[in-house]
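The complex is shown incomplete by one protein chain, all other protein chains being positioned as in the whole.
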Amino acid sequence: MSAGSLLTAESIEKSYVGSRVLKGVSIELQPGRITALIGPNGAGKTTLFDVITGFVRADAGRIVYQGREITSLAAYRRARLGIVKTFQIPHEFGELTVEENILVAAAGQVGERFPSALWAMGAIRRQEAANRERAGELMEFLGLHANRAMRSEMLPAGDKKLLELARALMADPTLLMLDEPLAGVPAGVGSRIMEHLTQLRDRGMTLLVVEHNLEAVMRIADWVYVLVDGELLAAGSPAQVQADERVQRAYLGA
Amino acid sequence: MSYLYTVVAFASIYAMLAIGLNLQMGLTGIVNFGYVAFVAIGAYTSAILTVGHGWPLVPAWIAAIALACAVSYPLGLLTIRLGGDYLAVVTLGFSELVALFILNERWLTRGAIGIVGIRKPFAAFGPAASTELSLLLIIALTALTTLLAWRIAKSPLGRLLRAIQANEAAVQALGKNTVSYKVLIFVIGSGIAGLAGALYAHWIQYISPEQFSPDVTFNTFIALILGGAGSLLGPIVGAAVLMLFLQGSVVLPDYVHFLNADQMAALRFMIIGLVLVLLITFRPNGIMGRLPERAARKDEVTP
Partner (left out) sequence: MLTILAQHAVDGIVLGAILALPALGLALIWRVQGFPHLAHGSLMTVAAYLAWAAATAWQLPLPIAIAVGLASAMALGVAMHLAVYRRLAGRPMLSLFIASVGLELFLRYGVVFVFGSDFQTFPLPAERGMRLGLVVVRPLDLLLAIVALAALAGVWWMFRGTQVGRRMRAIADNASLARVCGISPNQVLIAMWLLVSLLAGASGILLGIRDVISPTLGWDVLLLAFAAAILGGITNPFGAAIGAFLMGLVSQIGIIWLPGSYEEGIAFGLIAIVLMLRPRGLFGESVRA
């Protein structure tokens, strides 16, 4: 694996109750690039996501991030290091409003610590104001501003996905991992999201995107991995992958 | 008159318990069925220190809270990692362990005999005044506890705890150590129970192991569900209604003659059980609030 990579997953194996979901998958994420992970349903993409973010323990293999091994690091610690993911099915905090959802993601809140939550009124107020401003910008951009005070469980499905994205962005990621960010999102908003992702990349963020909307993702991806049936079928630039016969047969053609 | 005082004192203490449990269950979604264990720890700590070792009241009460917190910390670490399904039963088992300990370690707790002669606060002012002042103290401390709960709920910490209850995995994905926050609130709730236990011991002035059975936890749950978990005033309203029923039904035997005393006592609990079932079936939100709705984990299909 090359020295400059931000994150490498080496030979990841994972089985569930007798079926092998990941059969020795290795991928490498270069910093400041958008990497796409594509493949048919059931190929193991979400499982790979879970292994990288720490929600699932692989049976074998290593994860190395910024030069250090994080294979057995807890999920929340990886997120603190900057690996932030969104969930394929939105995991919104139903009881909380849209704005509250995003505010939860802000790191280093004095008001979340005990006992400072009880009396550090001034500091809390200031932080809240700053965080609210940031959250406001995110909501504006993603078109959630109108519903900022609505209980998030009442949002339509597409907006829930946007909320997932807003929350992840609020957490200030170094490596942003998006699991089907366009699913259920109206076309106009979708293209704006894709544009924003390119901007994030240009400003130095690294992204890993799983997406079924091949047209959209191929346009912005710098590198593509094709995962089929738990194995890497192909890897390369979007043009290379699209031209690859095996890929066309196994995935695009079918 | 003193009977009325006792009703108010008990209602206040149960309200405090319900507030503590509400922080755990209503706000954060921790189902603690061993809550009475910490009430017992608080009661016995204070009783043993004041009666057995001549400690003054305030240090004894602080010790009661401290011990309840200290014991709840390792328990919380162990059980919260286990997750919701196990939590209820394991905590219940723990409260039985505590009851066993109190019963068996006679050298410390006087076992089944219990501890007598626990003095009321303000004893120097004479029995009547001491009763009234103690009641005011209990009410004041309950109000303080309510204030504490309110501050927590309103703060970013409260928001985070609600988020953890709504979807713990998502909070972890944002870089927050959910287990440590849950343990924190577990300990805080247990400390409140410890204080309530100490106040209880010094009000009724005699404690014994059977006063700290799981029924106390159940009553607290009922108060919480009755008034509505997750709301601020819900626990207080629920505790008041529960106390009204429990104390009110004590006078009923005077009017009902065809049942004996045992049966009347049993009937009270039968009604409580029935009310619980009806409440949870038809009005899970209680009178004033919302019951925590955790997503059902069964049948959640992941592709």
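A and B label the chains in the order they appear, each numbered from 1.
What we mean here is this: a contact is a pair of C-beta atoms (placed from the backbone, for glycine too) under 8 Å apart; a residue touches a chain by one contact, two chains touch by 3 or more.
Since we're looking at a predicted model, the values are computed, not measured.
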Touch as defined at the start, partner being the missing chain; which of B:V31, B:V51 or B:I192 qualifies?
B:V31
I'm checking contacts with the chain that's been left out. Which of B:L92, B:L135 or B:A149 qualifies?
B:L92
Against the chain that's been left off, what residues of subunit B make contact? List them.
31, 78, 81-86, 88-90, 92-94, 96-97, 100-101, 103-104, 218, 221, 225, 262-263, 265-270, 272-277, 280-281, 284, 291-299, 301
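Simple rule for what comes next: only the chains that are shown with their structure count from here on.
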Centre-of-Cα separation between subunit B and subunit A, whole angstrom:
42
Subunit B residues touching subunit A in their complex are 148, 151-152, 155-160, 162-163, 165-167, 169-178, 181, 184, 188, 290, 293, 302-303
Mind listing the subunit A positions that touch subunit B in their complex?
41-42, 46, 53, 55, 74-77, 79-80, 84-89, 91-96, 100-101, 103-105, 107, 109-114, 117-118, 124, 127-128, 167-168, 171
